[in-house]
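Would you mind keeping the following structure in view while I ask a few things?
One protein chain omitted, others in place.
Labels run A, B, C and D following the written order; every chain starts at residue 1.
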Amino acid sequence: MIGVVSYLAFFLTMAGILAIAVLGLNLQWGNTGLFNGGVVAFFGAGAYGLMILGGRPEAGQFGGFQLPFPVALAGGVLLAALIAWAVGILTLRLRHDYLAIATFGVAVAFESVTRNAEWLTGGAKGLRGFHRPLEAAIGDPFLFSLAFLAMVLAFLAAVYLGLERLVRSPYGRLLRAIREDETAARSLGKNPARLRLAAFVLGSAVMGLAGGLYASFYAFISPQDMAPILTFQIWAMLIVGGAGNNRGAILGAVLIWAAWTGSGFLLARHAPAEFQLYTGTIQYIMIGLVIVGMLMWRPQGLLPERLAISQTGGEAARRSASRDLTGRETE
Amino acid sequence: MIQNLLDGVLTGAIVSLGAIGLTMAMHMLRFANFSYAELMAIGAYVALVFDRLFEALIPAARAAIGPLSLNWALAAALVVAMAATGLSAVAIDRLVFRRIRQRAGPLSMVFASFGVALILRNLITLIFGLKAQLYSQEIAFAVILSRDPLILIKPDQVFVLAAALALMLIFHLVLTRTTFGFALRAVAENPALAQVAGVRLSAMVAAVWMIGGALSAAAGVFYALTNHLAPTMGHNFLLPVFAATIVGGIGSVHGAVLGGFIVGIASGLALQIMPSGYVPAMPFLIILAVLLLRPHGLFGEEQA
Amino acid sequence: MSGPALTVTGLEAGYVRDLPVLRGVSLRLESGSLTAIIGPNGAGKSTLIKAVAGLVPVTAGRVLLGERDITGLRPDLMQGLGIAYVPQTDNVFRSLTIRENLALVLRRAPDRARRLAQTLAMFPPLAERPGLRAGALSGGQRQMLAMAMALAIGPSVMLLDEPSAGLSPKAAAEVLELARGLTGRGVSILLVEQNVRETLRLADHCYILAEGRNQIDGPAERLRGDPVVAEIYLGGRRVAAP
Amino acid sequence: MRPKALMLAAAALAALAGAARAQECTVKVGVVMPTSVDWGKPLAATTQWVAELINEAGGVDGCRVETILRDTQVDPKVGVDAARALVDLDKVQLLLGAVSSGVSMPILTSVAVPAGVMQMSCCSSSTRFTDLAREGGTRGLWFRTFATSNVQAALAAMAARDRGIGTVTILYKNDDWGQDIAKLVERAMAGAGVEVLGSIAITDGQPSYRAEVAEALGKGADALYLALYPKEGISVVREWISLGGTTRFIGTNSLKSDEFREAVGLKHLSEFVGTDTASPRVPSAANFVEAYKARFGTPPNGPGLANAFDAAAIALLAYHAAGRDAKGADIAAKVAMVTDPQGEKVEGTPEGLRRAIELLSQGKSVSFQGATGAVVFDRWGDVSAPGVYWTFAEDGIRELGYVPLEEVDAFVASLN
Partner (left out) sequence: MTDGALLATRGLGRRFGALRAVDDVSIDVAAGSITGLIGPNGAGKTTLFNLLTGELRPDAGQVLLEGRDITAQPPDARFRLGLARTFQIPRPFRRMSVLENVMLAPAGQTGETIAGALLRPGRVRAEEARLRSRAMEILDFMTLAPLADHPAGQLSGGQTKLLELARVLMGDPRVILLDEPAAGVNPALTRVLIERIEALNRDGRTFLIIEHDMDFIMRHCDPIIAMAEGRVVFRGSAAAAMADQGLIDAYLGTPAR
């Protein structure tokens, strides 16, 4: 039984980390309408940032500053945000699909750097030498995995609550306004470019957080983690869960990751041996079909965006004559 | 240096062929189609099947054409592949993109195209396996044009370049000399007005897919002729083809052709300015540079 | 004038589902007449003409061409039936030359070359440089080309959406005079105009729309003298003038 | 709600697994390999074949070996998840795999080491593992039968020197293995007095390698050194030959494939010299080739097949020595007993394995003579190996010469 719990803890840790990245994407796409085709670059920036800042020194290798975990994690997040800021300044004024291509290219370029800039990223052999936080102190691997899960879930909860607050705040109101009619928003003194940049940077920073947690979980990162398939997986999670809905984003992350690993699990057990060469291929086709099918028959996702009206006049509106100004909060 | 330039022109011709259809489809349907480059792989593999078939049926077709590694069977297979790829492009549009167009926004289409690309690529893997395949085992040797500096050119290369340019010329003539071409350009500029002017929109959309598929198939076969076939070949061309489209300006066929050559030559010369490992990022750098300097590409117009 | 060229009954149409712009409009376009639709901004004038041309989905009502029901027919088929629609803006293909624009609308005509030459002959300024890209034309010439494209197919019904918009008063008057002249050759014209005064002067019949519904209609002569119309649409100057 | 549903699903799966166990005594072994890529599948098949051989020879401590094969898709996330499921749900104490270092490493650091499970890889070559082991990060649980690239680099340099090649240009696959070997070869060539004119990365997934090849051609070296996999290898070498480049190639064992030989054509490969770490002097290697042919119908011409055979055989024999209820650390501790140079020599044939099982049961150590010869692990789980030169022939691969371990070591030492 402990094995099942242990695997579940592991599964949920991974799903939780991915869910954080999906939440970041949801802010960009679901709430702001920015098509980020290079999720993996920001995820990777967080991961590499953490490893460079928090790892141990090595000959001929930049980094290895052995900074404490929270500092290294924050550094990774900051790196992701910085890259997003630079990319955003350059590309956010573009047409939407140009943005998708440009960010896709960013991911290719990022992978290229991780693969080749050996002094910085360890090159193709990757970076390691990171001590997981509290691993030594906890000792028992099982307890540690539970503790790590707790930490990931805490981060997930914090990100979720933070984004929910954001979406319900005047900031969210502004995002929705800009998504609906940019010209009108500009005529009311709003600067859509700045707002979009902020959302892009914040979303990317959240992806960077996920990347940092991922790297600290594996204590290893290499260009193999930077393949475009991660971008696709995270998108699939958002589309299936429901773009614009943070709970949908989390649900999508868990479901898609479960489908991805579960199909491997089942195919390994039940598919004939000669068939197994193609299990990966079949998995990709299945995921592709799920995405396309979802977009064809339920484009809004499992949990559609709730068009929450964040401010109502409440009582005030109903008793407009009395001009009651204590309209209740609708949080 | 000159050698790199020459090689860049060859890659450029293939990229151009791929970009022509993409630029029209992107312009007309208003979305970045990430599955587009997979049409090249479809074309190359269809040609492989028919090449083998024709060779088996008509042994005489195995004779190579002149100094080329192309034989008559493959030449016939190329024609079949162009038609078949065009039809599959139309079918994909009917099955997937048209439905999504009716239900969701253009960005859902972008993502759907990610999914379609994944399905197509893996279906090819499932059918043909991951192994690299060749139309012909023979290696066609290059001809030395000059010893100092060393300039080499392969007959296949010359043929591919000539054939690509011929296809582009034909297409150019169709666009500028026939009313069908006018209709294509009209739909690209203003679909609603084109309808009013008597153009059937759905027929034109199908025609664009058909042409794009055929040209992509040609690009795929030409590529496989000078390299090899692999299920990932379309994916490998994704960024270069997009780069060419954007450099030229979405909607501009001439821009796509020029963009293809620019991307090809730049990739050819990339090694002169950057370490070999970074070369894959070259198309992206071109995209970025063009978007910063001319957000609508060299020939593109601002879209309303 | 023998029977209506076009009959619209109870037309409902709109761009977004559940949000009709037209909420039941009816009209008759008599053969060989110039019939105008006027009304305030947002009344649904352009939508009406687009719905007739098949460019806006129709949710209820019918459009008859003569006896034939053409409700919601594809626009390219409408053109084949001899209905020419000239939009208000973007009514020519800027990337095509004058000749190519005309050849495009004539692409199904068996005697394309002859009809192209005929059409060009009707518009000397266009015939001067048929190889010029339409994007390089001035506003008036562009409007002229748009009219030429409509006329090239030898239409029985023309739908004109504010043909004088954005033109100088002289050019605007010319365009409207041209339209008027066409009715003499048996073309029936349905016209949307903002220029109420000029329209009432030229038109045979007039429909006034508001909020997607018929308000007033009648022979233009009668409406010219109608005090309500004068009050609302002709500036009500008799009231305001000192 | 959701976690509960998942728990139920997981519990149901666990119950299924339990039912299977009740039938007979079984030892489960996890195999994590990229079966969804072309070169991964034969490795997995070889591993499964070894398990069958062991079962026929009596099994691990009398129990049937059940291999559970999971695809890594060459994706670290997927590989780790698979390994984790094997360790947690199937309770395996032994993981065979993975292939790529980028997948093996996170499996080792986040699954095998924390859970105390032994991991043996056929093919991961990264020097990162040696570093990790030196720091104590592997806790002695990590082994690989793939020699560090040092041996092949040394062989390549010696080959160049012996053949009077004065200059070479290196083309290497731009991954961890390729970057590693390119550097080692550069150093070894310099030590052997061969000048390296250029070292060019070949990144996979490129539309064309024309520019890279033209660049290499421009260097005008006497020979071309190839550290590539068949897929890029075919593209690059065909391009190279068509441009009239020299056919003096020195290549790594990764090119040992029929696919490469056929696509390039034997007539262009007559001057090809390959390097490998196998030990064909020992009859066991030849026996492996025969047995493989008998089993799969083709010669073992894919990269790493011999290593995969030995990895599985040694690990399973150690498992046997440690007993059916052994933990990963126990199995790891018995590896030395299987590869003891003082022990009786046993081969990877059915008889050999039967003999090995018998001896190990008696508490005696054996010297396993596998497909790559007598494998000996150092303290860090690495193997050193003698070298062999090979080339392509009509029927596959032909060996050209054998370089004893001492000679390789002496050359490597001379570089320092």
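Note that in this section a contact is a pair of C-beta atoms (placed from the backbone, for glycine too) under 8 Å apart; a residue touches a chain by one contact, two chains touch by 3 or more.
It should be emphasised that the depicted structure is a prediction, and the values quoted were computed from it without experimental measurement.
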| item | value |
| --- | --- |
| Where the missing chain makes contact, among the chains that are shown | A, C |
| Hidden partner chain, touching residue among A:117, A:153 or A:166 | A:166 |
| Hidden partner interface residues of subunit C, rising order | 19, 40-43, 135-139, 162, 164-169, 194-198, 200, 210-211, 224-225, 230-231, 234-242 |
| Footprint left on subunit A by the chain that the document does not show | 162, 165-166, 169-174, 176-177, 180-181, 183-192, 198, 202, 307, 309-314, 316-317, 320, 323, 325-327, 329 |
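Keep this in mind: only the chains that are shown with their structure count from here on.
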| item | value |
| --- | --- |
| Busiest interface, counted in C-beta pairs | A-D |
| Averaged-CA centre spacing for the pair subunit D and subunit C, given as whole angstrom | 78 |
| Where subunit B and subunit D are represented by their mean Cα positions, the distance between them in whole Å | 39 |
| Inter-centroid spacing, subunit B versus subunit A (mean Cα positions, whole Å) | 33 |
| Sites on subunit B at which at least two other chains make contact | 275, 277, 280 |
| Contacts with 2+ other chains: residues of subunit A | 112, 115-116, 278, 281 |
| All touching chain pairs, where touch follows the definition stated at the start | A-B, A-D, B-C, B-D |
| Complex contacts: residues of subunit D adjacent to subunit A | 2-3, 6-7, 10-11, 13-14, 34-37, 41, 44, 48, 68-71, 73-78, 80-82, 84-85, 87-89, 91, 100-103, 105-106, 109-110, 114-116, 126-128, 131-132, 135, 174-180, 201, 203 |
| Subunit B residues within the subunit C interface of the complex | 179-180, 182-183, 185-186, 188-190, 192-201 |
| Partner subunit B, residues of subunit D touching it in the complex | 37-38, 174, 200-203, 205-208, 210-212, 214-215, 217-218, 230-231, 234-235, 238-239, 241-244, 259, 262-265, 268 |
